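The other protein chains are all here in position, but one chain of the complex has been omitted.
By letter and in written order, the chains are A, B and C; residue numbering begins at 1 in each of them.
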Amino acid sequence: MQISARRHDKTTIFDLSGDIDFANSPVVRESVLREIRESRTPRVLLNLSQVRYMDSSGVASLVEGLKASRDLGSRFILVGLSTSTRDVLQLSRLIKVFEIYDNEEQAMAS
Amino acid sequence: MQISARRHDKTTIFDLSGDIDFANSPVVRESVLREIRESRTPRVLLNLSQVRYMDSSGVASLVEGLKASRDLGSRFILVGLSTSTRDVLQLSRLIKVFEIYDNEEQAMAS
Amino acid sequence: MLALYSNPKWLSVTRAAVDRLAEVLGFPVEQCRSITRAVDEALTNIVRHSYRNRPDQPIAMYFRKAHRRQDGQVQQGLEILLCDRGPAVEACKLQGRSLDEIRPGGLGLHFIRQAMNTVEFTRKGPTNRLRLVKYLAQENSVL
Partner (left out) sequence: MLALYSNPKWLSVTRAAVDRLAEVLGFPVEQCRSITRAVDEALTNIVRHSYRNRPDQPIAMYFRKAHRRQDGQVQQGLEILLCDRGPAVEACKLQGRSLDEIRPGGLGLHFIRQAMNTVEFTRKGPTNRLRLVKYLAQENSVL
């Protein structure tokens, strides 16, 4: 699993890749929460297009990111969901809770 | 593993997909040899672009196909080699023995 | 049989094996994914709850064919048995939370139950055993 953050047009963008599971979701959680609190941009965007697998602890990290963003008045956006990632959010009944776009361009234009 | 054959422009084309290993290389070998001997087209083409893995018994089946084709005066052509399939032919020192093209169009034009 | 230690870094290896096993047995790709997810969540629960994140504890997984009669037809399936040597699981704790709340955690058991036909916890001597079975629709069967 790899995670990195960049800043673009008042948006904090996280690029995630590989498998997000219990071995590394704590790292995802920490990185996302720290960066959200430090950057305080109006938009936070997670690009999940390179994510091969996400377990329930990965979903939990996303929920924490969403809550932290809301607390700061930022939008929290997911893009590039694979079938597998979409399934897991659907099963969690969280698919409607997140703001989701197909790709970065659409999210940035929103 | 899946294998199917079609006929096009005096060429017998095999589409292979999945893993060619010791569990199924006998099936590949039989299908290829039978079809070569029955169709007797001047060209035999194996499209390997959907092959995820090939072991030494898969390589052996290709060598048998090559020999059977030569016996009948047909060309025996491989297309769509992945890095993994190319590696295995290189390790076998057979990469130069086969006629290889990037894709079907190039092979058909040759 | 697959024996491993409770280090979360082996979860990925187990997923790869289970996913391919389900593929070889003829499960359609969405079911390969959901079976893999179920096993991953069950192993994560063992690591977290049975072993309280100690990474050096033993886990054993057994795989075998299962059968059942359904509508007069014999269905073949995959049975996976997960064994750990942690303290006995309290049955009352074994429930996921309501899905109506938006909060982290409590999703694993939902994913497991959603994916599998049978989900059965038992204690045998010093061992917790979780039995997971998924049956194959007739037309996909290559077992």
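Keep in mind that, in the parts below, a residue touches a chain if its C-beta (ideal position, glycine included) is under 8 Å from a C-beta of that chain, and two chains touch if they have at least 3 such contacts.
Note that the coordinates shown come from a computational prediction; the quantities given were computed from them, not determined experimentally.
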Displayed chains contacted by the hidden chain, counting the whole assembly: B, C
Candidate in contact with the missing chain, chosen from B:A5, B:A60 or B:I100: B:A60
Subunit C residues that touch the omitted chain in the full complex: 1-4, 9-10, 12-17, 19-21, 23-24
Interface with the unshown chain - residue positions in subunit B: 19, 21-23, 53, 55-57, 59-61, 63-64, 84, 87-88, 91-94, 97
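One rule holds for everything that comes next: only the chains that are shown with their structure count from here on.
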CA centroid of subunit B to CA centroid of subunit C, Å: 40
Where subunit A and subunit B are represented by their mean Cα positions, the distance between them in whole Å: 44
In subunit C, residues with contacts to at least two other chains: none
